[in-house]
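Of the protein chains in this complex, one is absent; all others appear in place.
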Amino acid sequence: MAMKDFTNASDVCWQDVELGAVVTTPGSASVRRTGDWRTERPILDKEKCIKCGLCWLHCPDAAITPLDDGYFEPDLFHCKGCGICAAICPKKAITMLEEVEQ
Amino acid sequence: MSKRVVLEASHAVAEAVKMADVDLIAAYPITPQTHIPERLAEMVADGDLDAAYVPVESEHSAMSAVLGAAAVGARSFTTTAGQGLELMHEAVYVASSHRYPIVMAVCNRALSSPISIWCDHSDIMSCRDTSWIQVFCLNNQESFDMTIWAFRVAEDPDVMFPIMVNLDGFTLSHVTEPLELPDQADVDKYIPKYNYRLALKPEAPSSHGCFGLPEIYTEVKLAQEFALRASRPIIDKGWEEMSAMFGRSYKAIETYKGEGAKTLVVTMGSLGETAKMVVDQKREQGEAVGHLNIRLWRPFPFADFRDAVKGVETLVVLDRAISFGGPGGPVASELRSALYDVENKPKIVGFIGGLGGREIDAETFAYMIDRGNEIAKSGSDYLYEPILVRGLDTGTGVRG
Amino acid sequence: MAPEFVKVGKYNIDAKEYLAEGHTFCTGCGEALAIRLVCKALGENTIISMATGCDEVCSSPLPVTSWRLPWMHTLFENASAGVSGMEAGLKAMMRKGKVPERDIKFVAMGGDGGTSDIGLQSLSGALERGHDFLYVCWDNEAYMNTGIQRSSATPYGAATTTAPAGKLSMGQNTQKKNMVEICAAHDIPYVATACPSYPFDLMNKIKKGSEVKGPAYVHVLTPCPTGWRTPSNFTIEIGKLAVETGIFPLYEIENGHYRFTVTPNTLKPVEQYLKAQGRFRHLSPGEIAKIQKHVDEGYATLKAKMAAFPAA
Partner (left out) sequence: MTELLEVRWHGRGGLGAVTSAELLARAAASQGGYSQSFPSFGPERRGAPVVAFLRISDEFIRTRTGIRTPDAVVVIDPRLLRVVDVTAGLKDEGKIIINSVKTPEQLKADFGYKWPVASVDATRIARETIGLPITNTAMIGAFLKIYGVVEIDSLRQELEERFGARAAANLTALERAYNEVVIKE
């Protein structure tokens, strides 16, 4: 196996280590879930949304996905719940809802 | 067809760099290696060498620049000495950990303080565990040959480690003597084209120098350790090919008049030439004395060394650096540990001298051989004996 | 198929995420946003040489990486020396026909500590040698990766763990090092300040800096909720306040000619900016007044330069 076949550090044996421990799969960290950092989640109200894309542009985590219909959907696998999208949305179409215990 | 020339060792190294078709040179001045980057600058300025010449602002940046160049797949060279080698020290580790085949000439120089621009091996001793392949040269011919050999071996897919070519500051770097230069065609054959599989390029974005969490750091380091040791066959193959193509043969451990020798005097670097002279004299006087040259310092050639000393009673080891408060001579202590588990091994008598440019002449070597044999018989609890120290009676050593 | 571009206002922004989602920057990190936007402005023909810092630690946990661009990190103080080797080395290979000629953007990146403290020497060397590269500094105004220690970019009056507000001390007692003027003094073709709170201004400057021949430097103020003690959702707003109060003016210097790129009509009082952040909470009115005076003088000096060396 080669290092590029692993996404978890504790699965890698010394034989798997690529030359110079170079990571050869671009963006492989995208499999990592950071959604569990959230204590709040963004809720989009499509009525108010004017598809301006500012939420997508301002997300530090690239955790808002542009959809084909022009709307933008939070990617809850990665969204850390910082609330920047809600804060800058010109139409207040995004509100942050506290994550409750499931 | 090779050509006889007369060159300073520094210029011999520059000649080798030119013939190796280097793509980038990072240059920074520090006595006594400066003639190398100076000559390379002339070559680039006159169009004799098509390479990027980057006059960086420090040795730390010299090593950092060749790291960058190596990352994009450029054949890269830099050179330094003494304090410069210390300043770039953290970057030296990165070169080997990233497995970049950088070649660096080190004109060995004493470390401050006091500041000394003259030769000893204290600078290179700080690089002992940096996972670079390290070799030593005895003369100008070797300074040229080891540099050519370094590019061929470093870039081999079964190696991919940076190499330090050590030549003694001043005693080699500033001494002009004749040597043979091979044809460019032969060098082009000897050093294969280099194509770095993981080079940084937009069509295959890779990440070099990532963050190593505890769960993976050990595996990465052991992979590096095993690879460095596994590079040995290619190190030898490089010398064998050189012997076949250029007619000069080199080995990790070389003995001179070692057959039947009871005593071997051991050195690294250019003092080996002087030591061989004394071996000739001693042989003429009927004494079974030989010389052992350690050419390959890292990865240390344990097996070759043990074979070379079979049947020998005494090793007289001259160290050119002090491991203060430790075993004294770093080379002597490594040789002791290499032989520790060997049955009927020779006694090792350690001397420390040649520091900060102090000369070691034939007479002093003769004294060391005699004194070494004496100690070997009488036994001693000295770790080592410093030589030619005003105020220290001869025969007085340092205990642990 | 994911869209190639996303339309935002009159701009078509590259949809590709060169800093992939799944990184471990803090919640609401201004630096993560700046990196994301800068890489979109740079595009895929880019090679990055990065210094140690939040930028590198949060984006490259072996065996995975957030980078979708060729990227190398080696040490803390040598991003500029590294990029020098990349640029000069690859160009030599192109010239010698070892690799095809192509247009590559060489970009060095580092935090404020990695740029204005430990990395200043290698930056100055690379600028002076005239390498064709862009340097981008993520300035969150302290050593945040190691837990908010003061740097030479920490503003006067800010509390950090190594310049704390105490009974006898009011936090940082030195003025922020002016990296822009230091870089401009190298007579390089392009220097600019930027902030992700003004994303289009930031991306335009990155394009300009990366396309100009020779060295360029863009100093990006990247608000840090953890270090500035601000709520995670306040990152964009606090960046705007820095500009609107004149504390962090947005301008560019092209071949020595100055030009504001964002000109707030009247400057807001600095107090609005300072009071919004925990790191300034301890400041007395007197110290706030002192900061206001210093900001006003700085702004006036900058305006004088604009007048003396107007852009074409």
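The letters A, B and C name the chains in turn, as written, and every chain counts its residues from 1.
Heads up, the rule we're going with is that contacts are C-beta pairs under 8 Å (C-beta built on N, C-alpha and C of every residue); 3 or more make two chains touch, one makes a residue touch a chain.
Every value quoted in this text rests on a predicted model; they were computed, and no experiment measured them.
Within the whole complex, the absent chain has one touching residue among B:L213, B:A230 or B:A244, and that is B:L213. Among C:V6, C:C58, C:M179 or C:L202, only C:C58 touches the chain that is left out of the view. Think of the hidden chain as still there; on subunit C it touches residues 24-28, 57-58, 145, 147, 225-226, 232.
For subunit A, the residues touching the chain absent from view are 34, 36-39, 80-82, 99-102.
In this text, only the chains that are shown with their structure count from here on.
If touching chains are joined by edges, the resulting network of the protein chains shown connects every chain directly with every other.
Rounded to whole angstrom units, the spacing between the C-alpha centres of subunit B and subunit C is 43.
Note: centroid distance subunit A to subunit B, computed from Cα atoms, is 51 Å.
In subunit A, the residues touching two or more other chains are 9, 12, 21, 23, 26. For subunit C, the set of residues touching two or more other chains reads 60-63, 65, 67-69. Interface residues of subunit C, counted against subunit B in their complex, comprise 44-47, 49, 56-57, 60-63, 65, 67-75, 77-78, 80-93, 95-96, 98-99, 104, 121-122, 124-125, 128-129. Across the complex, subunit A meets subunit C through its residues 3-4, 6-9, 12, 21, 23, 25-34, 37, 52-54, 56-63, 66, 68, 75, 78, 80-84, 86-88, 96.
Every residue of subunit C that touches subunit A in the complex is listed here, in rising order: 2-3, 6-9, 13, 15, 17, 19-25, 27-30, 32-33, 36-37, 59-69, 196, 199, 225, 231-237.
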